[in-house]
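So that we are looking at the same thing, I have put the structure below in structure tokens.
For this view, one protein chain was removed and the others were kept in their places.
Right after this comes chain A.
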Amino acid sequence: EPRHSGGPCPPPADGSEPAHCPGHRSRSPRKKWQVFPGRNRFYCDGRIMMARQTGVFYLTLVLILLTCGLFFTFDCPFLASNLTPAIPAVGGVLFIFVMGMLFRASFSDPGILPRATPDEAADLERQIDSAGCSRPPPRTREVLINGQAVKLKYCFTCKIFRPPRASHCSLCDNCVERFDHHCPWVGNCVGRRNYRFFYLFILSLSLLTVFIFAFVITHVILRSNQTGFLGALKDSPVVVCFFSIWSIVGLSGFHTYLISSNQTTNEDIKGSWSTKRGKDNYNPYSYGNILTNCCAALCGPLPPSLIDRRGLIQSGTPQTVSQSNGTSNSSYASTQLHSNMCDQDQCIQSTKFVLQAATTPLLHSDPVVLAPLPGKTTTLGGPCAYLAPAQPSLPSCGGDVLMLRDAAVDSRCHHHLHLHHHHHHHHFVSPEETPCATPQGALPCPAHLHLHHQPHPAIPSPIALYDPASQDALHEDSVRGLVKLSSV
């Protein structure tokens, strides 16, 4: 599972903005997009945002540019001179409109819901726990909307109850309002804020494709009178047009239907409002007539972005991740403590998860076991010596785990270790449903640091090293497990 990391990025010079670093957290984050917890990429200092995987978007661009390029180069001169110059003019306008809508759909915020602040999350947790006496407590809420019962689900990643019609996109790791679908062709989610751009894009693209196809055929027919059919055909982007027409026109038709009935792709696929679910099932969001539905979707008010990506981070503002610079606004101390304690438990839980994932040591046959079994201390030298060459200076645990990542071959381990890396850097999110913010000085860290500070086989008694860990059985487990991982 690809994780958003941004990779090593040269630190920005004083005062310059890391415009070329896609979402990488610089040493002194100044703008909110730099600490955005979702899996998005940001460009132009936060003005442009896209999903993580943008390959297919570039393919879309190439296809459109290629087709139009071929059309304008090979067909338009002939058509302009033989028929009318209005043809390339209209084609040009359509092309510009298509590109404009594509960029608007791709680069704008689809309607991402910002994650709950720690205080809100704690408050919700209290409400949830006090509400039900059953275990686990119910994490859904029923709401009556226009007479129809709608279930609101709790999002574990964003720690909110999702508004109706919102959904969590697993690719971007965000909750998006009025979530339609995640479109790889556009390189972004399609949600409340960019649905109209998406729709206009596919509509205008289908018009453009039909336009080009029609005039290319005209060109071929006219020219075949002169040079022969096949000769004329080879210069034309007929093939691309032909195939794309069916898919794009079909998609436009589908979305026209969705707009007129005020449904999202998500709802349609799940059959949320279909009468198959129940006789009385109906769409509570529909305005009743097609025209109002269309107007509402296309000409309705455009809500502003809720994530304020270019805003400056202020020290007093509660961030959804734990404060990295530790500026203690005492106001939040009490709630932070509460969430830190919870997070410590979750940290242990997810560490245990990591242990379960790394079942066998891949490179070493002898698992390294510490404190309770002092007999096998000598094997510590082995993995240390192996890992030593890759050792950078270790300011924090994250570095260690990153090194482990190099050693570990198993891709599953990769994923979980990377998770560990991220949460040690107080960065964002977990791919699972247990987000984990590292408490200051997590206990597994000393284990790592000690381990890698001794590259030579002479190692101090591990019992002394792990004394604090042996106090708590859970911590002991995690420490042992992590050292076991290091032997991999």
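Going forward, contacts are C-beta pairs under 8 Å (C-beta built on N, C-alpha and C of every residue); 3 or more make two chains touch, one makes a residue touch a chain; residues count from 1.
Heads up, the rule we're going with is that contacts and distances are computed from a predicted model.
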item	value
Protein name as given in UniProt for the chain not displayed, "Glutathione S-transferase", "Ethylene receptor", "Golgin subfamily A member 7" or "High affinity nitrate transporter 2.4"	"Golgin subfamily A member 7"
Contacting the left-out chain in the complete assembly, out of A:Y43, A:F74 or A:F97	A:F97
Touching residues (missing chain, whole complex) on chain A	96-97, 100-101, 104, 113-114, 116-117, 119-120, 123-124, 143-146, 150, 152, 160-161, 163-165, 177-178, 197, 200, 284-285, 292, 295-296, 298-304, 306-307, 316-317, 329-331, 334-335
